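A protein chain is absent from this complex, but the other protein chains hold their places.
On to subunit A.
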Amino acid sequence: MKILVVDDFSTMRRIIKNLLRELGFNNTMEADDGTTALPMLKGGGFDFLITDWNMPNMEGIELLRQVRADPELKELPVLMVTAEAKREQIVEAAQAGVNGYIVKPFTAETLKEKIDKIFERVAG
């Protein structure tokens, strides 16, 4: 399972990577915004995308839209982990095809629960 973690704050990327390691996911890579993430995703090999929303250059919501618009990537499970907490934003992300939405600050349990849920559904 290869996971791409996208956040413009390196501290948050480290936290998420550490949590993923605790959950048994050791194959993770990082990108600091949508413009760096997209070519990596298009390079192939990723099974899961965890992305922030508020980032320079290309925001997470745009990255999500680009992923869904790409024939190769459109099935990629995407979990959004963000401080954006407006109802309209959550609805917008849902409409854009997000698989899970976590608001910061979050707990390790929340991350585990959402990842489990996403893969249950993907497997089912």
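Note that a contact is a pair of C-beta atoms (placed from the backbone, for glycine too) under 8 Å apart; a residue touches a chain by one contact, two chains touch by 3 or more; residues count from 1.
We take it that contacts and distances are computed from a predicted model.
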Answering from "Acyl-CoA dehydrogenase", "Molybdopterin-dependent oxidoreductase", "Protein phosphatase CheZ" or "Nickel ABC transporter permease": the UniProt protein name of the missing subunit is "Protein phosphatase CheZ"
For subunit A, residues touching the missing partner are 7, 9, 11-12, 15, 18, 22, 53-55, 59-61, 82-92, 94, 101-108, 110
